[in-house]
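Here the complex is missing a single protein chain, while all its other protein chains stay put.
Letters A and B mark the chains in the order given here, with residues in each chain numbered from 1 onward.
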């Protein structure tokens, strides 16, 4: 019995999630349904891709991921199953999967064609649940759709490097629960360009010359605790996803504000690194 | 082993939900507990009824629904088990079930009388969980209460029709995660009155002459994507619950505002349909 995960922009107040879970459990009484997130901003495929990309690898092979973001069927928004790194993703062909897969080739892409069974305008319930249960029972993908070779690609947000390779301009791609600001500059990309040169990161009028690997790296533990002043301090870090993140130490919206609020940063804003 | 669902106004920060789940699992280690919603507005029985009404049918026969909204026992708020369409609903007699059942007669109504076991003022934990576990183990309802024939009825919000049957005045009954506005005018009711006549829906100063069955029905896919201008456009639709809904295409509070925010609509506000 596979795990079935749910990633949606449905929120947690309405009855939509309960409909999906009830429908799955009616077909598969022993299904293990795990909520990834229902708080994706409405129709925000960039956020959905970031969440999917950073969570699927934690799950065992064979896990089935239902993605209910911008999923109404229409001529430009087909329904897909993408098999990718041994896991199944059921979603609309709206660019989420091309962003989530990055440069890795999917093992299989199937365009779902069981829409004669579409009952309402609630695609996730009428179609995605049926497909998930089919896969969970060991059913072949060919039964619910036809193989295709391409999914809709979205001009992916990759950081810009100037010609002389002494400047990276990246973008904010996500703001997390602590208001920390995550960029599309990954540790491996940074290392490739950096070649151990000195650097300065500029975000608004904040500057950073070091990228930490732990938040508490900024604390000098040899100073007496009462004399330290780290809470609320800004820092640059490679976060647990190994993306460059601008953070506030023990960020708390009430006491200090967050990186996003203090620096006035939003998704798509730029972060610049200059090398010496 | 039955599924036990939870619908409450307890929110998801406090320890209340954990108390309930821990108590159920202590009695029934294999219970499958599903959250329907914990975000019902405090004491809002109208919202609770809407959520229950739109979710229970997704669950298998025998499912047990615990409803923790306005449930403190007092002389005017007895505790009930209502058996209805093969499912069990444990709640206070505060009108939720009469609204959720609509015109369908419950199979059985039992007034719970095990309150000698009431330990604290947390009825859902002390009483509803005990009753749910009893039912889940196959116990008879007569053991935990006495059969009664009536539950508290709430003057249900049914749409008004004028004498000449050329006007329906409905009400907003719910606003969903997207800020879309759901009315008490159902598709079957509309069809019965409409008899295929032309009509105009008035909501504030917005007018609609068509009720769609899919959100993307308003998109003209023959026009090049870059030249379309549908995002943020208002429309009328029969939603997946088959209620008349006023929606904003790809509504997003940040980019366009929502139907509720743009039209200044709240629960109980009116929506009028005039027939020609």
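Everything that follows uses one rule, which is that a residue touches a chain if its C-beta (ideal position, glycine included) is under 8 Å from a C-beta of that chain, and two chains touch if they have at least 3 such contacts.
Note that the structure is predicted; figures quoted are calculated from it, not measured.
Enquirer: Would you indicate which residue among A:36, A:109 or A:185 is in contact with the undisplayed chain?
Expert: Hidden-chain contact among the options goes to A:36.
Enquirer: Among A:103, A:149, A:196 or A:240, exactly one should touch the missing chain; which is it?
Expert: Residue touching the absent chain, from the options given: A:240.
Enquirer: Decide which residue listed in B:25, B:102, B:143 or B:268 touches the omitted chain of the complex.
Expert: B:25
Enquirer: Quick one: say which of B:125, B:201, B:219 or B:236 touches the chain that got left out.
Expert: B:125
Enquirer: In the whole complex, what residues of chain A lie against the chain that is missing from view?
Expert: These residues touch the chain not displayed: 3, 5, 12, 32, 34-40, 50-51, 54-60, 63, 176-178, 213-216, 219, 221, 225, 237, 239-240, 242, 250-254.
Enquirer: Since one chain has been left out of the picture, which residues of chain B touch it in the full complex?
Expert: On the side of chain B, residues 9-23, 25-26, 29, 41-44, 70, 72-77, 120-122, 125 touch the unshown chain.
Note that only the chains that are shown with their structure count from here on.
Enquirer: Can you give the whole-Å distance between the Cα centres of chain A and chain B?
Expert: 31
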